[in-house]
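A short worksheet on the structure shown next.
With one protein chain held back, the other chains of the complex are shown just where they sit.
The chains carry the letters A, B and C, assigned in the order they are written, with residues numbered from 1 in each.
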């Protein structure tokens, strides 16, 4: 079986990412930013991508990256989930780079891997790995026309990777319009292409499919980090808060719920690690690993965030308390790249559990 | 909306049935009987059917019954569920009489309504109201040939009501073989017909379908009574049992679980009453009422019995403690006349919630 | 004359088409047709509660104006039954008529930042001062405070007594200069609730409800009625959230999957079980004093609302990723169906916190209904001022 633990290098990477986020991304700053004109924290993104150099962890050094693997990407995602940081890492370093690495065209790769250019994959964020792609037509001279809704991390992107005509194209000059989003920390946008100039990167859908599968698998690590923040924060609050002359955390009904949540979180850590390792090693078990991880962690993050709000009582319902940022991210992540129900259903074919006949 | 309460007459009926069962059907007696040669308590059945006169509550007085309705039958079933009494009331007075009342042929009705003759419907107990019926062929001279497995209350029955050739037949001389059953208090049997003489009661499947629908709806009342026994017994035990220097029932995690179970039980009472009333009045909402009641109460009884075993700890796992009789009855009832899943699925058509296209 | 005849007489004397809304409502109150189970002279006839439906149906058919009950829900559902049970004759005469007509809106000053589930731990002080009281403290989770004329208030009048015994119950004038109302924004973006700061607020002793030190007992009536008000209305089949989700399901075949279908069927079933349970509860309620069953209904309702609203967002897929509007507003009523799925999802989270959290309600059921023993308590007999905080 694969290595489900964290290496020393991975733990060091986690520390430096966590330190940066702790210092530069407190919940108050996120709240202050999310309704303003700049919902993304681009200085933070620069510090992370260029300063810490995590933009292209999984890209070979020869192509301008760090020569690690998506196991390390997953560690970064855990920390980003823990802080719900408004940076376009998922769009650029996960979806974007996975697609670019699967294209023969290497022109954009070094700049995106170095964090100098921010990319994203132009599909609705709800697109499942095997799901339908938006209808974008390829016109004369390779220009693109069409509309792609609810794209994650498109607002701060320098380049959009657009699936069209069965292939993949790079677009730099699309019209990108913000959409009011449930998730305040990863705001979606609509992309409009109207005979927009584009450059073909691949003539088949392999890169898109690979990006969606990798995205679904690694999103589990973000969801895990988010769930852990919710659990830790709730446990901390319940140790502090007193009602009926006792710490609220001494009430057995709450203790049992948190024990169950912890158990789910422990499971989440195992399956998120297994999926990251499968993706990193190209394991033949990757499709099952991704489905299992996303089905479990998609539900885990929502449950953890819902328990966090509930067990904080009234204070957890307020705008000032960060719990809602996690709830919104968790619920949006549950829809992203296929719902838990979708991923469970893919197990029907992958694990030979046939669908009933009509 | 229909009357969901109990009338004074219904409460009096409940008292007399409960008194009889308390006196003559303690758990020790059921346990002693269930592995012996007489798994049914026929003297008790006689006291109940003839002595108390509840065999034909819903049968008009002109036809030898008590002139009440299935609302009163439901009250008897609640008490029988509460005591898991090994009597063939469900087979004879619910399935049997419902079928007979729907036949034009009235010959058997008075004797069954009076408790002088015990009947049952010869279908597998797992048959859902709209489900397939066993293949029994009608031969020359109206004899029947076929095999019907897992029939409830066939062991003590004097007459079997056998669906065959699209109609319904009365059979007195079938071969009935006991089957080792999960439910120790309502043991099933296989019925073998080999050119067996039979008398036609109806030439269409109306009576069978009516019996199955009524059975499914009224079984909810048995399940309700069973769930209430489990809840009450568990609460009583947890008030007595001490661990860690406290009554175990003062532990909040258990209190919350029992509060949730109580809430489900309160719901069970409402839906079981609604179904009984709909069946009694021939309401146009009957199909939905039955599906809702059986979907809810089938799951309720199992959950209540499972919690009863769990919260009794080790003692609940022993053969000597009656909890297992309730667990086995509850699980068997869950399969009887359509599972909760089956009944929920019927709501797709009844409530216009269409099934997804393949 | 039965209630139907009285209603027809009211309509004959005050044609709704030609009568001012407020005049009509006052006339209805004076005719005893406001809440027929209230005593004569206080808007009622001492009739069974069930006869209200006859009045309401007849008036609705005649297109008579109503008192906008959702806006004045706290007055109708909580303040009124409490005043009726514990108020003096003068208090009943003074408060109930304008409360019912909606001329005077009521709000509730109970919860505090440090006293939520453990409401009896509250620290807002009311100090005797001549023929009245001076109140200082902070309240929270107060809906419609910014539009309210009066508040029901509980405050600590004796910190030397154990916490349940040193509380008294008052009517507080929200126009007093010491009352400051600040909007409290929620995770939905709205500020449906307020924080209320009380600084030297003067309350005449004639505005005390019940005896000094008996406020906790009086508040139980308010809280039991709150739970019934929330969970106890009659609803038709598919009333409420399930209707919204079922309609989306019917209208949008492209969204359907078997996984969602199974959850929808379960949600529909649960909604129907709760509906029938509520109906049975109403048939059982012959007296006006609701018991712990109200708590059960609220608990079931909160769970269902959260289940269904979560399902709805998932059903919508890409649309579920959006949100209609984060702008901060101060709505006077909660509008579950007038907004989009994301709002419902977030707002439903409050259902298991506000008006008694689901955890507290489970305690109530376990102890009051099932008779299970209370947990060991150390805070019940200590003087309030000595409690650990």
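Some points to look at:
FYI, a contact is a pair of C-beta atoms (placed from the backbone, for glycine too) under 8 Å apart; a residue touches a chain by one contact, two chains touch by 3 or more.
Bear in mind that the values here come from a model prediction, so they are computed numbers and not experimental data.
Among the chains on display, the ones the left-out chain touches in the entire complex are A, B, C. Among A:69, A:145, A:180 or A:250, the one in contact with the hidden chain is A:250. Among B:24, B:147 or B:179, the one in contact with the hidden chain is B:179.
Residue in contact with the omitted chain (choice from A:8, A:104 or A:352): A:352. One chain is missing from the display, and on subunit B it is touched by residues 35, 124-126, 149-150, 179-184, 188, 242-246, 251, 253-254, 302, 306, 309-310, 313-320, 323-324, 327-328, 331-332, 334-336, 339, 341-342, 344-345, 355. One chain is missing from the display, and on subunit A it is touched by residues 1, 3-5, 231, 235, 238-239, 246-247, 249-252, 254-256, 258-260, 262-263, 266-267, 269-271, 273-274, 288, 292, 295-296, 344-345, 347-348, 351-357.
Within the complete assembly, residues 258-259, 261-262, 375-376, 378 of subunit C touch the chain that is not shown.
Heads up, the rule we're going with is that only the chains that are shown with their structure count from here on.
Using the mean of the Cα atoms as each chain's centre, the chain most removed from subunit A is B. Subunit A and subunit C have centres, each the mean of its CA atoms, that are 41 Å apart.
Among all residues of subunit C, those that touch two or more other chains are 257-258, 260, 359, 362, 375. Touching two or more other chains at once are residues 251, 253-254 of subunit A.
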